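A single protein chain has been omitted; all remaining protein chains appear in their positions.
Letters A, B, C and D mark the chains in the order given here, with residues in each chain numbered from 1 onward.
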Amino acid sequence: MTETQTAAEAVATTRPALLEARDLHVEFSSRGRRARAVDGVNLAIGQGEIVALVGESGCGKTTLARTLLGLERPTSGEVRYDGDPLSYTSKALKAYRRQVQLVLQDPTGSLNPRHTVYEAVAEGPRIHGLRDEQDVVSTALSHAGLRPPDRFFLRYPHELSGGQRQRVVIAGALALDPKVLIADEPVASLDASVRGEILALLLRLRAELGLSALVVTHDLGLAWNIADRVAVMYLGRIVESGPVEQVLTAPRHPYTQALMSVLPESPERVVLTGEPPDPTRIPGGCRFHARCQVLASGKAAEAGVDGRCRTQLLDILPATAEAQAACYYAETVGQ
Amino acid sequence: MTSVSAARRRLALSRFWAEYRQHRGGMIGLIVLVAAVLLALVAPLFISEDVTSVVEGVGEKWAAPSLSEPFGTDESGRSILLMVWWGSRTSLLIGFLAALLSIVIGLVFGVAAGHFRGWLGAALMRITDWFLVLPSLVTALVLAAILGGSTFTIIMAIGITTWPSTARLIRAQTLAVEARPYIERSKALGAGHWHITTRHVLPNVAPLLLASTTLEVASAIVTESTLAFLGASSNKTSWGTMLRASYDFGAATQGAWWYILIPGLAILVVVMAFTLVGRALEAVLNPRLRRAA
Amino acid sequence: QDPAAGKKVFRVGATQAMDSMNPFLAVRLVSTSIHRWMYGYLTVPDSKTLQPSPDLAESWTTSEDGLTWTFKIRTAKWSDGQPVTAEDAAWTFNKMMTDEAAKTANGPAVENFESVTASGQDLTIKLKAPQASMLENPVPIMPKHAWESVTDMANYDAEKYPTVSSGPYIAVEHKKDQYVKLQANPNYWRGKPKIDELQVIFYDNPQAAIAGLKKGDIDLLGRMTPQEFEAIQNDPNIEAWNTQGRRAAYLQVNHGATTTDDKAVGDGHPALKDVKVRQALHYAIDKQKLVDEVQNGLAKPADGSIVPPMYKDFFWEATGEEKVSYDPAKANQILDDAGYKKGADGIRTMPDGDRKLEFRFTIHTETPIEDKLAEYLTAFFKEVGITLTTVKLESSKFTEETGVTGNFDIAISGWSVNPDPEEVMATHLCSRRPAPGGEGGGTESFFCDDTFEKLYQDQLKELDRPKRIDLLKQMQERLYTQAPIIAIYYTNDLEGYRKDRVTSITPIPEDKGLLYGGSGYWPFYTVDVKATAAASGSTGGGSNTGIIAGIVGAVVVIGVGAFLLTRRRKSTADERE
Amino acid sequence: MSLLELDDVSVTYRIASGEVPAVRGVSLSLDAGAALGIAGESGSGKSTVAMALLRLLPRDARVGGRILLDGDDVLAMKWGRLRAVRWAEASIVFQGAQHGLNPVRRIGDQIAEPLLVHDLAKPDAARKRVAELLEQVGLPAWRARSYPHELSGGQRQRVMIAMALACSPRLIIADEPTTALDVMVQAQVLSLIKELVAEQGISLIMISHDLSVLADVCDQLAVMYAGRVVEHGPSGEVFHEARHPYSRALAAAFPTVGDPVSRMAPKGLGGDPPDPMHLPGGCSFHPRCPVVLDECSSIDVELWPAGDGRRAACVRVRETEDAS
Partner (left out) sequence: MTTPLEAAEPAAVQAAGPGDERPTSRGTLRYALSKGGGALFSIAMVLVGTFFVFRLLPGDPVRNLAQGRNMTPAQLDLERRRLGLDKPLLDQFIDFVGDTLRLDLGTSYEYKRPVLDLIGERIGPTLLLAGTGLVIAVSLGIWQGTRAGWRHGTRFDRLSTGASLLLWSVPTFWLGLLLMMVFGVGIGPIPGIFPFRGIESVDAPDGFAYVLDVASHMVLPCLTLVAVVYAQYLLVMRSSLMEEVSQDYVTVAKAKGLRDDEVRRRHAVPNALLPTVTLVFMRVGFVVGGAVTVETIYTWPGLGQLFYEAISVPDFTLMQGTFLLITVAVIVMNTLADVVYHLLDPRVRSA
């Protein structure tokens, strides 16, 4: 941890955390077993910061995002907003939801096909009883890049292109003037050509409105495109986090390394074998050890950490801005 | 802006209409149905309850259809034509009210069972399932027999025995709607149960409900006639009670085929019309079926 | 191969099925009829006069005080060869007196019995009180030797064949809800019936029964409605049998229902307490029109009371001043005079208040004829400023409201009268009113009239038939003038039988009497039919149609199969995407 | 001679409200053993082309042009011949593995089915072959007895690939075999396909909207826009230095991690995708084109040669080529 801090990082560390997850656990019971979808997460999003959360399917990204929004109640741990723990009374939740907003993967599904653009954007203001509804809607739409806004008021979602729909969804979130935007795979279902546009919009919103964002994705390219910081999640835990430049150019956790390696342009491909992760059966020791290529290749044994990898539980990474990895091997070798 | 949105709504309606018009069966059904309902509504302008009165029946008894009496007369010399006309009021009324009852119960149960997860939804579903397996005609008969066969009880009996299928349909639709991401989005915007069910779920199940209602009316009319025929109804003149009377007074052995045929055909035509309209509506409104078709 | 070939089989249709083969339990009309044909009774109505005449009791004597009756039982044999003795009769009655379950069917018949004893062929019955109708005892005498072993009478279904009988027929087979087969009893004391077999075939659906008669599936069908009767009237193969019947139809008027302790019950309209109003109602009814329109002319307007004219001896008819004939003007007059003024809407009100004369008319559900009747009465009463609304009740509720709770104004009623009218008269006694606890006694009118009571008591003791007849007629007159009930018509007995099958049948009474609907077994004892030819007629029809149906079935199967095959071949040929 | 040749293929769907020209004059060819990638945004007609190759389009689609498979016109074939061609010579791996497998039959039976249908094996031999195939795609042989729902998405996609290999066809058409799959699984499936093509000499047509993926697997790339091929050429060249502005936008959409140019600078293409029922006149791309010229709205573009073995449908390309 001796690298020089980048500009963004410097800003991030000085900024107080706006939205924070503290030792968050979320469990479901599925098939009569407990699925620990989120299994101890510390994560902080600072004012005006864009954090990318990456990881493979089923690792708990969406669950974490939903829990941060108060749509799911944690089994233990807490969500804090602006320093205060989140209260789950319906009144408090309603107030909270003016501050933190959600953008989903599928803009087509996120819009009620029977509501016009205006109604879709006005839904939030109506729920919260905001005045000057039409102004609010117009402003939100222009912020989202749909200009002039009144041209779109009466359109139905099916009359819009995919990118426009996602902009409407974003406008719907902006209408409540939130501080944080949580976007769950916001571009995964969009055409490649419009993907960049939406990402650019997120960047612009941060610049113009000072919005913070948590972007959930499995696309490392996206993180590279827009995020300040990235958190890599595996089986309910964050296994590596830090500034994008640091984590994505020099990944320290074997799992991050594997994720990087399957990008088409990467020279050497590490395809992980073994069963895909199952949150009802989280292995002991390091939760990644069963699929860990470093352990399998014997490098961990060389470093003398293989025993700990298999048996000893790792600590939960703290919610700091510095680059950090939950890996015995990385700890040992990195020092 | 309201005028614009009204125009949009009109446009949507006309689009729906254009699509509906493609269904020949549905169009035929709609014409028949509108005609039947109109005729029933205007009946009091032309005739009165007297046509069903035996005291007023002055015609020849058991008269076969003729020019003056196109559908013949019954055992008391009443005109079958006029009785069928007047009887349509009772039959349609029972059909509509029973369907309405069934739809209202079905809607409340269906939406609630679909919306509220956990024990409430599960309990509602159990109740629905329980009612669903009850053999409906048998149950309706028992209810009518126990509560007496007034119009009100017949409506109750039919409504109570038919709502579960509506509830299931609505619940399935509610579940489908609630699985849509826009519900999640709405929740994230801070919406409560009431907002979600009234703003998102209801408008989405409404079209299906319309289709389902027409089918329910059809089935209620048939059930009413069956109950009347099995003697569980002590209604005023309806098509079912007419058939019952034709049976009681031995139209078959009298060779008075018109007395059996006409009310039966009236039921058949109207029920068929409702069914055709319901199916056409369903085909237009239910995307699942639309995809298959 | 046809088991029926060469036999004389007579098939009777019935629109009711047997409720039980056990005469102690059976209450349905069809069951009591069949038991009439199977078992001997003490007496049987005479085929000409309908007076009690010897059946199993050859003769009888009565003590002075009328309390002890001695019957001499005929020397006859049960169908299994055992002799019929007074023991059998005594066992039957004693069983009913001691076993609650055995009372189910005919309990009241032994209510007045003090004791029943037998010695040899002599049966002695001691009564608690005199009873002139003693000779009308409706209890079949059962074979003690075959029935003694039955312990649980309530659950005994008596499905043992052939039955041990002493009547003209023996039941040999009973398929529940399908048919009962009876065979001629060779040991019958009057001699074996002319036919070999009597079948009673049940139809759920009266229309099917009519169709069956027309088609020849059955030879005789009784208890038809006027409309059903019209349907067979013009059939060349059917003898339409239309005679005066046993039934009187009347309106029961709630003239102030009370219980046995004279406390008022129910919610009857106060105006009906006024005999004038009741009489006005009587004047307002056009009975002839009712007969014509409701009964298709197949009834007789009632100018008497509850005994139908068929019973010539007991029948009483009003004449002269007393006679009430249709006269709405007079009805209006009576009501005007009594102070029931018409309001602006043409409806009358009570003299001392503003309660309108709005009556309810209670009828049964599922009786289309009563519906019609109600419509006519409504129209008639409207003429005299009285509103009538129809209330339909399902039968048990009907019985309760019109016989116990008194929650009615006017109700439809009727009674099929036995040759002796004592029982129907008794239904209008004070004692028949419900007890204070609400237990019904079976009143038909809540009537409680001193004159009537006295006449009843007198006739009970009067063993001289002409004098007793006179007393009974006076009772009818009293009912007529007091109008707790208003007789409207006597329905005809409507039956039909196949002329081409039945060669002779004697009605009861022999002069223009009844067949199926009659009392006793006479028509069925005397009936004679053509023998069934081998494999012809409709009896063989079953197997004929069976073959036809079988062939049709085979054709359908082959057809469908062939169709499927051709479709398959075609579909391979014109395969598309 | 090339294995597959598409000559001016067009497909029009008839729907209630009119006709949808989904594919408009596509000409492509594929040599035996080669791999062709087709890219393009949603609705550009990629799947329609794939389905047309085996005449699997629904009844309301009208197909024009010629599709020569080994010199035989697929569109003119008799039914018997077409059935023989299907799967035995060309097989398809469909978009969305979830639905391509019959949910109530064991996967072994489903893999063996084409073998039996085409009389290529007796049941016993078929069973052995199924085990072999499963092995080939990296699944244990006992999986043959599983039902589709018992497998993960990646495993199902492997089964689909095993099925496509069953009759040792000469051509495999893979329609977005990896969309909706997880990154890790996507990588597994892609390397499997790459391996198979390389080892068994099977020709491959692969469809995707991710140019980088295609560039990785295929020799040749065709980019479709609004039912037309707008650029065609060797994959590396098309990906790295696309000539058509649309292809360029597509290529830029997926940044290279570590490349400072794209850091905090996502690139995209403005405007809306075209509605196939109301295509703009002239070059159908001109409303969204960042380098549009006046003539673009009127001129009829076609695939002009754009260098060595490359073609592109852009006026600017023609101009530069003409100039050079």
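One rule holds in what follows: a contact is a pair of C-beta atoms (placed from the backbone, for glycine too) under 8 Å apart; a residue touches a chain by one contact, two chains touch by 3 or more.
In this text, all values refer to a predicted model and were calculated from it rather than measured experimentally.
A.B. asks: Looking at B:63, B:232 or B:245, which residue reaches the missing chain?
C.D. replies: B:232
A.B. asks: One chain isn't shown here. Among C:196, C:235, C:400 or C:453, which residue touches it?
C.D. replies: The one listed residue touching the chain not shown is C:400.
A.B. asks: Can you tell me which of B:52, B:76 or B:219 touches the chain that was removed from the display?
C.D. replies: In the complete complex, the chain left out is touched by residue B:219.
A.B. asks: With respect to the chain omitted from the figure, which of C:129, C:264, C:329 or C:435 is a touching residue?
C.D. replies: Counting the whole complex, the residue in contact with the absent chain is C:435.
A.B. asks: Could I get the residues of chain B that touch the absent chain, sorted low to high?
C.D. replies: 25, 125-126, 129-130, 133-139, 141-143, 145-148, 161-162, 165-166, 168-169, 172, 175, 211-212, 215-216, 218-219, 222-223, 225-226, 229-232, 240, 243, 247, 252-253, 257, 260-261, 264, 267-268, 271-272, 275-276, 278-279, 282, 286, 288-289, 291-293
A.B. asks: Name every residue on chain D in touch with the hidden partner chain.
C.D. replies: These residues touch the chain not displayed: 51, 54, 56, 83-88, 91-92, 94, 96, 99-105, 113-114, 117-118, 146-147, 149-150, 163.
A.B. asks: Need a quick check: the contact residues on chain C for the chain that isn't drawn.
C.D. replies: Where chain C meets the chain not shown: residues 1-4, 9, 11, 17, 19-20, 22, 25, 27, 100, 103-104, 107-108, 154-155, 157, 175-179, 181, 199, 201-205, 207-208, 211-212, 214-215, 217, 366, 393-397, 399-400, 403-404, 435, 437, 439-442, 539, 541-543, 545-550, 552-553, 564, 567-568, 571-572, 575-577.
Please note the rule applied: only the chains that are shown with their structure count from here on.
A.B. asks: How many angstrom lie between the centres of chain B and chain D, each centre taken as the mean Cα position?
C.D. replies: Computed value for the inter-centroid distance: 51 Å.
A.B. asks: Could you pull out which chain D residues touch chain A in their complex?
C.D. replies: Within the complex, chain D contacts chain A at residues 41-42, 152, 154, 182-188, 191, 209-213, 215-216, 246, 249-250, 252-259, 262-270, 272-273.
A.B. asks: Which stretch or stretches of chain A touch chain B in the complex?
C.D. replies: Going through chain A, the ones touching chain B are 69, 71, 90, 93-94, 97-98, 101-102, 104-106, 109-112, 114, 116, 118, 123-124, 127-128, 153-154, 156, 169, 172-173, 176.
A.B. asks: Of all residues in chain A, which touch chain D in the complex?
C.D. replies: Going through chain A, the ones touching chain D are 56-58, 160-164, 191-200, 203, 218-222, 224-226, 244-245, 248-249, 258-260, 262-265, 269, 271-272, 276.
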